[in-house]
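For this view, one protein chain was removed and the others were kept in their places.
What follows is chain A.
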């Protein structure tokens, strides 16, 4: 108050003398809760921008919910039922989503926000010491590659369908938008699936080479990059490379399968087999009432909506009686459900969301070795039995490649994997072809409206 009165005095004097400098200063107001780009000055500031990327990944439009949930709804063949009131979710399950869907738009939006965040790191590397520069670059490029891979999966025809040099994927943006001067660079048409995949591989390979072996706090290290790399290779049918990348992770000795299947889920921090996971706490999470993976998958008694019920008779795989995975369900209810079965994987709120578990890498190595006719790291049957044994399933004496794929579906059910496995193997979804138009998302209409370069690039069927 006193200060203010002083200023009045000053302003009055200024008004009287027609000189205004003192008052004019009052017009310089610093933002109360944000920073401006030129406040990124030190290595610590740049690291803070890297950390910001993880918060983008935790968003419900990314790995906090939809990257997994939409994969499960879209790839559903009758094993799950969306009983909630949110129409956009139901439409995805009915394979009837449209180009104005808030889900389709939200996932696209969050992906590019994340990419811009990563690009902003890359453009501020001059503030980082020589020792850390490559590691910073590698971490940002890994996260960018991860997001582009996910974008390709949802918005483009699968790589397995071929014609990758003519199939359209998504716009490839590799520069941060900081000011007016480079804004126009973000108006781009869709790059080909080939071009985007090449960029993904380039980013991930750089990351796998330059990232340290361990960073901590759930940040991506060398092995996380290798794990995602194995997925990309698998999707491209490059089996030997996939096996090698998976082997890197398994052989690192950093991870171990949990002693039981249930110990791999609903953990407050990474389990021994979590290679990469989204961290959550009661104060930082992807949502608890209208958003978040557990919000939909979890039962009401566990604080969730209970919108997604599982039809145990319609599961795409069968389980042996002693297989812990076959009993990893519980009976509960939801806001719109009187009684139903729920998956235990996404039961508890505020727990980490595993994105890559070691079990997946065993199965990737097994399948890739099998298909390539190699035995990098281990014999496929040993990898499969490693995973089966942990859950109490019988140990197999001989396996086919279909057994490995089936084991993968069994192990990773409701973790958003099945749809990509089917697509890369050109396997149909019940009575729907794996190439069915609506098994991929449209380019959001809003984006086409804003960016004329996308005008004639909508996916077929929309």
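Throughout what follows, contacts are C-beta pairs under 8 Å (C-beta built on N, C-alpha and C of every residue); 3 or more make two chains touch, one makes a residue touch a chain; residues count from 1.
We adopt the following convention: contacts and distances are computed from a predicted model.
One chain of the complex is hidden; its UniProt record names it "TonB-dependent receptor", one of "TonB-dependent receptor", "Acyl carrier protein", "Amino acid/amide ABC transporter ATP-binding protein 2, HAAT family" or "Tryptophan-rich sensory protein". Of the listed positions A:312, A:401 or A:450, the one in contact with the omitted chain in the full complex is A:450. Within the whole complex, the absent chain has one touching residue among A:42, A:260 or A:284, and that is A:284. Touching the missing chain, out of A:89, A:112, A:223 or A:296, is residue A:112. By the touch rule set out above, chain A reaches the unshown chain at residues 4, 7-8, 11-12, 15, 20, 23-24, 26-29, 31-37, 40, 45, 47-56, 58, 76-78, 85, 87, 93-95, 98, 100, 108-109, 112-113, 115-117, 119-120, 171, 173, 176-180, 183, 186-188, 217-219, 279-284, 288-289, 300-304, 335-336, 338, 429-432, 444, 446-447, 449-451.
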